[in-house]
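Only one protein chain is missing; all other protein chains are in place.
And then chain A:
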Amino acid sequence: MEFFERFAIPHPSPAIYASMVAIGLTVIAIVAGLTYFKKWGYLWREWLTTVDHKHIGIMYLISALLMLFRGGADAIMIRAQLAVPDNKLLDAQHYNEVFTTHGTVMIIFMAMPFIMAFMNYIVPLQIGARDVAFPRLNALSFWLFFMGAMLINISFVIGGSPDAGWTSYFPLANNEFSESVGTNYYMFALQISGLGTLMTGINMITTILKMRAPGMTLMKMPIFTWSALVTNIIIVFAFPVLTVALIMGTMDRLFATNFFTSTNGGIDMLWANFFWIWGHPEVYILVLPAFGIYSEIISTFSGRNLYGYKSMVGSMLIISFLSFLVWTHHFFTMGQGALTNSIFSITTMAIAVPTGVKIFNWLFTLWRGKIVITTAMLYSLLFIPIFTIGGVTGVMLGMSAADYQYHNTMFLVAHFHMVIIPGVVFGMLAGLHYYWPKMFGFILDEKIGKWTAWIISMSTLLAFMPMFFSGLDGQARRMYTYSESTGFGIWNMISFIGAIGLAIGFVLIVYNIYYSTRYASRDISSDPWDARSLEWATHSPVPEYNFAIVPHVTSTDALWDSKYNNHVLFPGKYEKIHMPNNSGIPFILSCIFFAWGFSFVFGMWIPAIITTIGIFICLGHRSLEKDYGRYISVKEIEETETKLRGV
């Protein structure tokens, strides 16, 4: 019995017990459902063992939507607690756990898989490839991410949630001040999913550099592929820093090292330093793919090519480098002198220049275009003004002298939500509506979609604009309550209403998916938006080999040229296609990684050793295995093509 006491929650509440029951029931329902409908085999063959980039992309998408609701539920709890002064809905400890989970889940386990979903699904299609360069590594990436997400998600019912903020600053995050295993969960969940992300980075760079269709030089790649390339370069350079920082933090917590302690030669500020050396590039990892999606959507629905393609590429490359030069602006008040802060202020403001270039390029693309307002386009248009509010307040925060006023207030919270929600979430939702017909073969309902876009964007303003004012009035972030005399009550009440609006918006998205699945017409062309790039040149849904004949490309808008300028996209005839085999190893390896992380979280060394051996056995298996892939015969291709063409 003593053994099991460690799994108890240090700070229980009825809500947590209710969640335990809910999780239990959901698991039973899923298992029962799969058994009843005899779907275990289907699940294993089509999803758990798949190495197809399209299936992996869809799994990323589903995970991202699930995590959006997990993080969203936390957001509602935060706003509900703050809605009125001296509220007793959550106590201090519970509130700490909720905002920590909200931040961690939204950045690492919602935004990251969302961009991974589109990069996985769209990039190979846009460059005319059959899959990514290392399909099995891709599956491993996904499953490592997924297991990391599961690890952080069980923390609040087994052993206790992380409670040191999503930045997990030391010395707060060390054993002395964070006694529960929560922060161990944070360290291992991020470590495991971070490994997956790093692998994706290497995989995507190789794919984009080596597997482009004939004729597609780097400067003829669609802009989303460019954004994916730049993003993955940032991933490869930034994520190792997180890996190392997490290992050091873990060592401090589990093995009593002194990297981030305040005594014994440790330097606690070093954690913040490492965290933001990764953390600031991470911001651009999230936002650049969204910018890529906006660029695709705006040029498609303006009926013209993207304005300033070269300056778009250039500005992304400059951003990728500058993103590594600005990290100190996250802790201007930590004690550096004026000179140091000024240096990082200047680099911070410099980054606004390439970003501004991109904004103007979008505006010039719209200029004299034949604009069609679809849901995807609506999100993209709403993004520009709302993101600009976030961007301008960011420049305010970037001035180190002024930052002493804004630091750690709700002003900052308002700023980064105003950047991330339009910058990333709108981009992903726009991408969802835009690419949905490619993924699933029908269009999401436009009427519900537009309503949702308006509700979400207006609620964003309603939820976060008041924080600018209460922040300037002095409301600190991460405070679980405030007195009535502060006068923050009204602002927080407005924010709460906005948060409810956002919740309604996100529920409407799910309703839209349900509604369109039932009622939307399946009789649409493979290019419903009259788009410009290669992903629309194949059938919807996409056959597993993507393109029956490898496309030939002469410009950035290959499909457009083939539709309107007599360009021959698919010369030649069918040949047999080499495809990779499915494999269960990535899934099994990741399950072992989950058990490995769980063992370390609780300091259970014997299971930790066993799982470590298990990991090496899986790696060894891969090294010794002989797998030459398989071929799809010409006959099979002909049959599939005829069927998909519907003749």
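Everything below uses one rule, namely that contacts are C-beta pairs under 8 Å (C-beta built on N, C-alpha and C of every residue); 3 or more make two chains touch, one makes a residue touch a chain; residues count from 1.
To be clear about the criterion, contacts and distances are computed from a predicted model.
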I notice the complex is incomplete. Of the names "ABC transporter permease", "Quinol oxidase subunit 4", "Xanthine dehydrogenase, molybdenum binding subunit apoprotein" or "Sulfite reductase subunit A", which is the UniProt protein name for the chain that's not shown? "Quinol oxidase subunit 4"
Touch as defined at the start, partner being the missing chain; which of A:Ala92, A:Ile267, A:Leu363 or A:Val568 qualifies? A:Ile267
Which residue among A:Leu339, A:Ile606 or A:Leu624 touches the omitted chain? A:Leu339
Out of A:Ala8, A:Ile62 or A:Leu209, which is the one that touches the chain we can't see? A:Leu209
Residues belonging to chain A that touch the chain removed from view: 209, 237, 241, 267, 269-270, 273, 277, 321, 324-325, 327-328, 334-337, 339-341, 343
